[in-house]
Every structure is written in C-alpha cells, then in structure tokens.
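Apart from one protein chain that is not included, each protein chain of the complex appears where it belongs.
Now for chain A:
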Amino acid sequence: MASLVFQKSRSMMLPALRASLSKPLLSSLLPTFLGGSFKIPSLASLLEELFPRILLAVPKKKVSHSRKAMRAANKGLKDKHNLVHCPGCGGPKLAHHLCPTCYSFLHRLWKSGNKDNHKLL
C-alpha cells in the first residue's frame, strides 16, 4: 500500500521540480540565458587544461657544453667587409661614410676657432 502511494507520488511530481532534479545542481542556480546547458567538465578534460601534453615533455639530460657550443656556432658576429682607406688620413674607414679621424680633427679645429681668443691689450 505504501509502495503504491510512493510510486504514484513520484509520477505525480511537478514537471518543473522533476526537471530541476534531473539537471545538475549548479546549472539550476544560473539564469537560463547564461546557458542552462553547462556541463561539469570531465576528469580527462580537466587534466588536459591543467597539464597540457606539451608540459609533460622534459629534457632527459643537461645539454653538454659541446652541443650547446655547436648550436651557438651561427650566432657569431659577422665581419664587416666594407672597409676602405680614407684618402685624407690613410686610416681605415667604412665605405661611403665619413672618416671619423678626419671629422674629429676638423670638428676640434672649428670648436677651437669658435672660442674667444683672449687678446693681450
């Protein structure tokens, strides 16, 4: 008798209550426009988020000095080939550029020319 009543009461449950019980608890608290179809992430996808597969790769041994040096072989400074002789002073200079020696000489000359030459009265 009691079982019959229980079964009847179960079938007679309000549809809303039934629906809310069937869905997970968290989504029932959310308003419907935010997506009532939110699913609790499974364990596998959670693991993928926290420990992506790339992070599980790790070097086995410390890279040796020799191997490290070999990898850095291409990183050296390149030689400058555009060096020529300055026709003014004969020293080395960059092609198509001013000679720094000549320019500094001239610049100092002009600077000293600008200074007040103290004349004795």
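One rule holds for everything that comes next: a contact is a pair of C-beta atoms (placed from the backbone, for glycine too) under 8 Å apart; a residue touches a chain by one contact, two chains touch by 3 or more; residues count from 1.
Convention: contacts and distances are computed from a predicted model.
Novice: Out of "Mitochondrial ribosomal protein L17", "AP complex subunit beta", "Dolichyl-phosphate-mannose--protein mannosyltransferase" or "t-SNARE coiled-coil homology domain-containing protein", which one is the UniProt protein name for the chain not included here?
Specialist: "Mitochondrial ribosomal protein L17"
Novice: Which residue from A:K62, A:H96 or A:K115 sits in contact with the chain not drawn here?
Specialist: A:H96
Novice: Among the options A:L47, A:M70, A:L83 or A:L106, which residue touches the chain absent from this view?
Specialist: Selected residue, touching the omitted chain: A:L106.
Novice: Pick out the residues on chain A that sit against the missing chain.
Specialist: 87-90, 94, 96-100, 102-103, 106, 110
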